[in-house]
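These notes are about the structure you will find just below.
Missing here: one protein chain of the complex. Every other protein chain is in place.
In order of appearance the chains are A, B and C, and numbering begins at 1 in each one.
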Amino acid sequence: MKVGFIGLGNMGAAMAANLVEAGHDVTVWNRSPDKADALVETGATLAQYPADAAQGDVVMTMLADDAAVEAVVFGEHGIAGAPAIHVSHSTISIALAERLAATSGGGFVSAPVFGRPPAAEAGQLFVIAAGDSALVDACQPLFDAIGQRTFRIGDTAPAANLVKLSGNFMIMAAVEAMAEAMTLAEKGGVDRKLLLEVLTGTLFGAPIYRTYGEIIVEDRFRPAGFAAPLGLKDMTLADAAATRYGAVMPLLGIVRDQLRSAIAVDGEDVDWAAAASSVRHASGIALKGQ
Amino acid sequence: MKVGFIGLGNMGAAMAANLVEAGHDVTVWNRSPDKADALVETGATLAQYPADAAQGDVVMTMLADDAAVEAVVFGEHGIAGAPAIHVSHSTISIALAERLAATSGGGFVSAPVFGRPPAAEAGQLFVIAAGDSALVDACQPLFDAIGQRTFRIGDTAPAANLVKLSGNFMIMAAVEAMAEAMTLAEKGGVDRKLLLEVLTGTLFGAPIYRTYGEIIVEDRFRPAGFAAPLGLKDMTLADAAATRYGAVMPLLGIVRDQLRSAIAVDGEDVDWAAAASSVRHASGIALKGQ
Amino acid sequence: MKVGFIGLGNMGAAMAANLVEAGHDVTVWNRSPDKADALVETGATLAQYPADAAQGDVVMTMLADDAAVEAVVFGEHGIAGAPAIHVSHSTISIALAERLAATSGGGFVSAPVFGRPPAAEAGQLFVIAAGDSALVDACQPLFDAIGQRTFRIGDTAPAANLVKLSGNFMIMAAVEAMAEAMTLAEKGGVDRKLLLEVLTGTLFGAPIYRTYGEIIVEDRFRPAGFAAPLGLKDMTLADAAATRYGAVMPLLGIVRDQLRSAIAVDGEDVDWAAAASSVRHASGIALKGQ
Partner (left out) sequence: MKVGFIGLGNMGAAMAANLVEAGHDVTVWNRSPDKADALVETGATLAQYPADAAQGDVVMTMLADDAAVEAVVFGEHGIAGAPAIHVSHSTISIALAERLAATSGGGFVSAPVFGRPPAAEAGQLFVIAAGDSALVDACQPLFDAIGQRTFRIGDTAPAANLVKLSGNFMIMAAVEAMAEAMTLAEKGGVDRKLLLEVLTGTLFGAPIYRTYGEIIVEDRFRPAGFAAPLGLKDMTLADAAATRYGAVMPLLGIVRDQLRSAIAVDGEDVDWAAAASSVRHASGIALKGQ
């Protein structure tokens, strides 16, 4: 297929590379064009403007936040009026997803993903797709190139964003739960690493507990895999959705405060798992290495 | 080995049966002696008093709460002065575990378990053991008969209780997280069953999410597998441990309120997973079947 | 002074009337011009466009939210380029206050007020003013006409908005505290009216406890003096400020959820004091009259 890809950060560059490798005709665009060099070497074409990447079948966007998406869609030389189906992989607000669905010329599919950069490189992301089913069908070969499995959420595009925000909230909820349990254990004389072994060896054998559990045990919050301010941004999008739809979410309130605290006390450069540092500090436990 | 077993509820009866089947010489006691009938038929001996079950190598207790344990240990004809090693499987307070450790005549091992009745029947519990290592070694054949794996937490017996309380807190934390995410999804137009499929199919593939997730999706809170008042009791023990050790646990505060609310609104006979009903009610969603 | 007044709701109409009565030359504008009839009868002039009300010394705005303020300032025939000092009385976001301060032609003063409609009618509001001190000095005669006292918060205009948001948060915090204490008392057999008498008769003799306490005792949430969705809007502005400045505010998180719950369960037309209904419902207490 003839596909454009806009946004070549850690995630986007890996996803675009997999599209190239799968044999698609890929045109890329990034605000800093040098990020495209490696892709161009493997056969991708560099576009001058976002709109240039949206003249084929599909254009995918993978960007940091609402503002970045709005810039490439509605900004000068944006993709707003272009003929390609717009597939949005970014974690954005429900409100922006609705606006994109309502204004897209070529059709709109929301397709946020679960997975960190190594999963993106391996083509092992999970794709959460929603939108008109004919459009999603058309995009399925592309999703197969970047992910291990696609979940279809229905015809209403923003529903996929809601699922993505819910999933990110669940991750932070698990981080908070581990942080509190480890703090209780440690202050009561039980090594937190041992507690994690028991948890993951019994009822909590999911990847999320292993991956984040080790980060928390080691206080390994730098360098950030996913920075705390981005995590706070996502939780604020979830909070806006909760207000919009009338959902009561006290645990969401807690994790937002923990992220604010991590940023205020530990700095902007920590991983979002540093939300776990807040109950440590509040309980009088120093972080390792401090 | 010559072993006594005190407390023949759903969990205890299944554990005692596995000890009999493994060839041990088992003497049982229960406040309502008729609960022992089936075990006696398979070869167990019925004791008249708790102390009579504590004259062998080991006496195990599996009871509902601190008061029940205090009664069989320190009450009339209790096991307090008996020669057997006391292995406590009950979910009890840190304070009582300390008292039992300090006063036991034959030695004391704390060995709470993870697993619901079907796991107990299958001999597939997880045993969390702490105490003098020679004592734990001596009990290992018994743990092998009731469980699939034993985690050793160290020499201080109450440490095992702290791990058990932490684990139960983690379960309630996962229930709260799912309840909030499903409420957000549902109010935003996404079926909660579909959300659960995405979660368990991606990052949250642990048994706890499958088991409790289905209960929450279906609002299947009756009959109770583990009743909400018992869950609240456990969370209150965790809270007492947090005060004792100086741990800050805001999420624990939330789940305790959700359990109080479930009991106040839905009744005492609901499963502890009904903690999930609180954010439903607060968000204006009726439970299924209401 | 020659002063314009934009926004003639319950609060604004009363404030404008006091300006007329104090002898100022008042030009008014409202989206629905019929709201100006009574004022015109007493001597005010009706403007065709917002900008027409901003040609004198000062133009005051008292509107429902950010969007309404943006419309009269930056919209067609807005006051953005007009010569008058812009005094903003509305409860708006820190971000909008900054933008207004940065773009105002005639100078900008933030002057949100504390007080409900009866206080506005009596000219007994509290004015919270911030901005260039010469500008605030110039506006002082106007503040004296609408309020009983002016608090000056400094040179940076948005600081007054931050104080206003903090004050509204404090009101909701007191509502939540009373709601929880009354629920505890009532479920324990103590009449909530009696509890309120003890509280206001001892340590809590402030107006806020008397006024809101009686509303909560009586579950008198309709008609709304200040509607719950507006209260939630204010708490969301406070939340945005907390994120912006890095402040941890768990109690703010709670009151936001209580407001969401009140709206979801009781409806959009309840007073913001209906935040108190959430712990009632969660504790299994029916509201009076239900």
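The definition used in the following text is that a contact is a pair of C-beta atoms (placed from the backbone, for glycine too) under 8 Å apart; a residue touches a chain by one contact, two chains touch by 3 or more.
Just so you know, these numbers come straight off a predicted model, no measurement behind them.
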item	value
Contact residue for the chain not shown (choose from C:Ala38, C:Ala67 or C:Val198)	C:Val198
Touching residues on chain A - with respect to the absent chain	250, 257, 260-261, 264-265, 278, 281-284
Touch residues of chain B, complete complex, unshown partner	232, 236, 239, 242-243, 246-250, 253-254, 256-257, 260-261, 263-264, 278
On chain C, residues whose C-beta touches the chain left out of the figure	94, 114, 126, 128, 149, 151, 153-154, 156, 158-159, 162-163, 165-167, 169-171, 173-174, 176-178, 180-181, 183-185, 187-190, 194-195, 197-199, 201-209, 238, 241-242, 244-252, 254, 279, 282-284
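The rule is short, and it goes like this: only the chains that are shown with their structure count from here on.
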item	value
Central chain (distance from its CA mean to the mean of all protein CA atoms)	A
Distance between chain centroids, defined by C-alpha means - chain A, chain C (Å)	38
Mean-CA-position distance for chain C and chain B (Å)	51
Residues of chain B whose C-beta touches two or more other chains	250, 282-284
